[in-house]
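Of the protein chains in this complex, all but one are displayed in their positions.
What follows is chain A.
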Amino acid sequence: MRFGLVLCLIATLSLIAAAAGCIDSGSEKNVLIVGNHLMSDARELDQGTGTGTLITEKIIITETLVATGEDFSLKPNLAESWKMINDTTWEFKLREDVKFHNGDEMTAADVKFSIENINTKQPGRTTLIDYRDSEIVDKYTIRIRTNTMNPLLPAALHSPDTAIISPKSYDANGEYVTTIGTGPMKLASFNEQTGEIVVVRHDQWWGGTPTIEKIINRGYPNPNTRAMIIENHDVDMTFDPPYSEVARLDAIEGIDVLKFNTPRTYKLDLNFDHAPLDDLNVRKALAYAIDRQGIVDNVLYGVGSVATGPFLPTMAWANTSLVPYTYNQTLAKQYLADAGWTDTNGDGYVDKDGKKLSFKLLTYTERPGLVPMLEAISSNLKDIGIEVEEIAMETGAISPMLAEGDWDMYLIAANLAMVPDPEYVLKTWYTTDGTTNRGHYSNTEVDRIVAEGHNLITPKERYAHFRTAEGIVYDEVATINVAYYGVAIIMWDNVQGFTYDPTAHDYRLSPFMTVA
């Protein structure tokens, strides 16, 4: 028996040793191995059905007509310039030196094809374009017509969903074959089973010769796995390990941790249909009761930052004169008392007319920071005498509760730059008919400012105009902004030349990175 045991042990150890010998070290130069957060499926590579984020930002094989600068202001990309011809027509002049990966030149016809491709197949993703049709003026000029006047069109064409592809990405029957874009990298292989994507340098790229030779994109859906895979140097770069692991990884010699804000904010939507949330004093009490710095330090471990207004202060249109609702329990209790809520029976909860102040707080589980953040917020609210019921479920299960109005506050990490322009957020979150105005906040002044702002064309005018609306919704505590969403990018120091694109979904790779 003992002999059998020893034999088993030897066999196991030799199997492990043999296996260890097979692990490749990946020593090629300028080959970047990235640990992405999802195991991609073929759908995501197809511009017509995917989100565009993967192909435009993560493997950089496609590009959009419009790009943005660090302050989210628009700048030329595949389009050199654009202007409004009349209320419903924009004209875009295209670069004349752009080649697709198959060597074909990019022309206005390809742009028309790409926009119509996404517009037909994914109408929900092109609502902001409000596309009617387009006219090819010449080889490098296209006029895009919208159903109604749309000053947001150039900003909407910054969305990765509107990436430009060659019609040859599909066969004669319209079936997807491969993605032929104009980006600095081109698709070399895609493993349908594991989701591994390999892209190689596109030598004819209009932006210069990329230094990176090859990018291997692998999916590691578990955050703990991403922390270990980078620690083991199986990948050169990854992002969003568990927030609690960030400091430990940063302490490892040779590993750099970069933390940035991404255009997304953790905010509490408030249900204005449920009294007393329609009382400004109660809302201010809530705003002052939340320890935002504590949440950023202890829940997000520094991945993110304290929020004031709905927009990131770095956005060109942000109203930077807003005064923060700094954590102050005394002031919060004072606002509650002003609204008539005090603890009359000494049970630790404030009450009015014999009724305890009690709220139902919802959030969803798909983003790691939300559930612990909800717990921290609940604890802050209990500290000022508010009874709290917490519910956290996946978004699919939360939807019916939201639709039926069975909630008081909803903690959500909402996207701030679907289009790099203030109108989208202010209109959808805060106007009376706003599509994501879940809590039914309503202010005729805000409605008027947003409606008037729609007619302004130049960014300068628009930004100044919308700042007023941002100030009003902030002062009225239409939503409680808790923290700006952050991303932690982890890379080994053999990777150089990474630049952060604040408009990207988490990160965008740069073609001018090097890997030693």
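Heads up, the rule we're going with is that contacts are C-beta pairs under 8 Å (C-beta built on N, C-alpha and C of every residue); 3 or more make two chains touch, one makes a residue touch a chain; residues count from 1.
The definition used in the following text is that contacts and distances are computed from a predicted model.
Participant: Per UniProt, what's the omitted chain called: "ABC transporter permease", "ATPase", "Dinitrogenase iron-molybdenum cofactor biosynthesis protein" or "Formylmethanofuran dehydrogenase subunit B"?
Facilitator: "ABC transporter permease"
Participant: Taking the entire complex into account, which one of A:I85, A:A247 or A:A397 touches the absent chain?
Facilitator: A:A397
Participant: Which one, A:S244, A:N415, A:N443 or A:N494, makes contact with the chain that was left out?
Facilitator: A:N415
Participant: To test your reading of the contact rule: which positions on chain A touch the chain that is missing from view?
Facilitator: Interface residues of chain A facing the absent chain: 1, 4-5, 8, 15-20, 22-23, 39, 41-43, 49, 122-125, 127, 192-195, 218-222, 224-225, 228-229, 231-232, 234, 366, 393-400, 412-415, 418, 435-436, 438.
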